[in-house]
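Just one protein chain is left out here, and the rest sit where they should.
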Amino acid sequence: MKKVLEGSMAISDSIRMAEPKVISAYPITPQTHIVEHLSQMVADGDLKAEYIMVESEHSAASVVLGASACGVRTYTATAAQGLLYMEEVIYNIAGMRLPVVITVANRAVSAPISIWNDMQDSMALRDSGAIQLVAENNQEAYDMHIQAYKIAENPDVMLPVIVCVDGFVLTHTFEVVDTIDHIEKVREYLPPLNMQYKLDVNDPFSFGTIAEPSVYLEARYNLSTAINNSKSIIINAANEYKEMFGKYEGALIDPYKMDDADTVIVAMGSVLGTIKDVVDELRESGKKIGILKVRSFRPFPADEIVNALKNIKNAIIIEKAVSLGKGGILSCEIRDALYQRKVYSVNVNGYILGLGGRDITPKNIYDLIMKAEKEENIDGEFFGLNNEMLNKVF
Amino acid sequence: MLTNMLTKEDTHKQLFTMGHTGCSGCAQSMAVKLIMEVLGKNTIATSATGCLEVFSAKFPESSWNIPWIHSLFENSAAVASGIEAALQITGKKEGITVLSQAGDGGTADIGLQALSGMFERNHDVLYVCYDNGAYMNTGYQRSGLTPYDAFTSTSPSGKISYGNNRPKKYMPEIAMAHRIPYTAVASAGYPMDLQKKVKKTMSIKGSKYLQVDVPCTPGWKYEPRYSVKIAQLGVQSGLYPLFEAEYDKIISVKKISKKVPVEEYLKLQGRFKHLFKDEAGKAEIEKIQKIADENIERYGLL
Amino acid sequence: MLRRLLTIMLKEEKLDFKLGIIARPGAALANKTGSFRSEIPVFKLDKCTGCDLCIYYCPEGVVFGDKKTKKYSFDEDYCKGCGICAEECPAKDIDMVLVEK
Partner (left out) sequence: MKEVRIHGRGGQGSVTMASILAISFFDDGKYCQAFPSFGSERTGAPVQAFARVSDTPIRTRHQIYNPDYIIVQDVTLINSVSVAKGLKDSGKLIINTEVDLKEIIKNFDNINESNIVLFPALKIAMKILGKPIVNTTLLGAFSAITGEVAIGSVKKEIEARFNSKLGKINADAAQAAYDYVKGGKIGF
């Protein structure tokens, strides 16, 4: 049924549909509305779960780790510093192959402290072994969480899934979301979690043992293989979801008006909406331009991206994150993917904008496209800098 | 806890089994063995990073014949909270003990926040702190539970130092301040007392804190055969008071049967040998005696 | 080490290394810690009172015996020779002797 829902409401409603048994979280802006809605659902008996109010994000992640190791479905949500505080535990959740679903209400990291949106927080977790999916709008945020459990709990995956949802821009925005009416259908799509190994007094195993140098390399190889192989499972999860619920926003990537494009903008998350409006206008004026949405950042769909981009002239990468001391992250990975596959013909220009909640307007996007088409090999240039501010003496 | 007859086969079926790589004479492994004997097989355990975790679970080996999990250094209590919550919501908690374990560093230093959270939420978990008074796993660095004047590699004695210059943190009282239903202090030197306390925790719902004094042969620098003797002297000198508390009230203490001067305790351990070199060292020993006397007074140990 | 690992990976179907670092319960028995010791206890079985303290105090849990017959022994495969049993035996009925091999 179509409803107007705040992003946080849409997310908590889809979590209710997935029926996790243990939820643990620590409040942090802009994740708060999600955990407030979930607390209310538990308080009203609409969601039968243990909601553990912990004293920190580190413990929130640790609680879901422990509960997940017992074989029950779990959920947590956080943002920014909270995610960085969880980081140590998330590495363990991944290494111990526990299918926890984590929402990140994407927010800038300190310092300077900023409660506003960008993707620097989840990007810092890119090497953790957690799958990272990025939602474009509230509809996708809703659908993606249910798919996240399906992916995480696949016996061949057994990894945490981080669902990235732009803080405020999505979490605090009301818009039309088509929700699922019958929980039975979700149960059909998402059968009860059945873990091969768990903490069970009738079948005891030891988890989290120490690995000597003779073992560790292989253990990490297996982890690496598992996340790489999860691509097909992410695709299947999206396709099955489409069959059952009729909704599809892409699986790993999603091309938009790319058929005859010679310029393609690559981006992730909520900024895609604004970009689509600009591209539609440019299309009307005859410009051959398209968009490539990256929906799965980890595993990184390198083959799929290269296939989509190999015949175009210009790829413009727009990202709300920076690798300090390097530059663009997405742009770097795309350039690497093209180079590795010997595709040298695409001019890749990467730009960083919108950090710390700086608003991205259609005019920004338009100006950026006009500028990018005249440039070559830009690697993570900051776009939209206020030069007066840069040199200001306060 | 023992039956009249124990066979070799029986010993191989212990819940915390031999084959671990703990040091010869390790009092911690003794305590774990004693605790597991009482708790039985319907136990799910967590361990913080530390000696116990490293020597008991080196892949693909494990000394644990129960479900056991290690995650990190500071989150044993939080992981145990999650396990307890999962058991509660799935209706499997009845008859199962959740045991959360850490060393003194994992309890009183880096793990204190998560432990406090677990206490505050009063999870039905038995938390055991194996107190060997320093970070032994990483080579004897000082922790918040290192006793006054003890030599550790980060609180060394030196030309102007007599070792650790801060008194041992009163961790059991921090636990009691949370008004959890049961707090107890035990010692590897008194196994029956230890097992009696563990047994008691099994009938109490909510958070239980048990701190066990476990001498460490390489860290305290003594011959392995003295582990029990030193633990007993710790108690008999008044430096390691054993007691039980319900909520914030102490309900029983283990009386000192034969009071010994702290010197008897200190002189067996290399970590205190710098106190026996000169006159100033004697003054330090007197300070330690004062700590013991205050304990005796405070807890009514005589 | 590698051989043990392979045994578990190949023969013990329940353990899938691909699904993380999980160990079988009690698998540590494969590790014979007798190699730790330089001394070994000798249970003289002379003045033994059957107090069981040697069983209680053994950090490894390798001592076994019978309270009634007052016959105690230990598992040589695992005893680390710490000497606590000898030190704490109230009847002084256990000696530690140097392993000479």
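In this document, chain identifiers A, B and C correspond to the written order of the chains, with residue numbering beginning at 1 in each.
What we mean here is this: a contact is a pair of C-beta atoms (placed from the backbone, for glycine too) under 8 Å apart; a residue touches a chain by one contact, two chains touch by 3 or more.
All figures in this text were calculated on a predicted structure; none of them were measured in a lab.
Engineer: Which shown chains does the chain we cannot see touch?
Structural biologist: Answer for the hidden chain's contacts among shown chains: A.
Engineer: Quick one: which of A:Ser12, A:Ser59 or A:Asn117 touches the chain that's been left out?
Structural biologist: Touches the omitted chain: A:Asn117.
Engineer: Tell me which residue among A:His172, A:Lys242 or A:Lys287 touches the hidden chain in the full complex.
Structural biologist: Checking the options A:His172, A:Lys242 or A:Lys287, the one contacting the hidden chain is A:His172.
Engineer: Given the full complex, what residues of chain A touch the hidden partner chain?
Structural biologist: On the chain A side, contact with the omitted chain comes from 2, 4, 6, 29-30, 115-117, 137, 168-169, 172-176, 270-274, 276-277, 357, 359-362.
The rule is short, and it goes like this: only the chains that are shown with their structure count from here on.
Engineer: If you tally contacting C-beta pairs, which pair wins, A-C or B-C?
Structural biologist: Looking at contacts between chains, B-C has the larger number.
Engineer: Could you check chain C for residues that touch two or more other chains and list them?
Structural biologist: Within chain C, residues 5, 21, 23-25, 27 contact more than one other chain.
Engineer: Which residues belonging to chain A are in contact with no fewer than two other chains?
Structural biologist: 96, 204-209, 211-212, 215
Engineer: Which of the residues in chain B come into contact with chain C in the complex?
Structural biologist: 2, 4-8, 10-12, 14, 16-27, 29-30, 33-34, 56-66, 191-192, 217, 223-229
Engineer: Residues of chain A touching chain C in their complex?
Structural biologist: The touching residues are 95-97, 158, 196-197, 204-209, 211-212, 214-215, 218-219, 222, 225-226.
Engineer: Help me check something: in the complex, which residues belonging to chain C touch chain A?
Structural biologist: The contact residues of chain C facing chain A are 1-2, 5, 16-25, 27.
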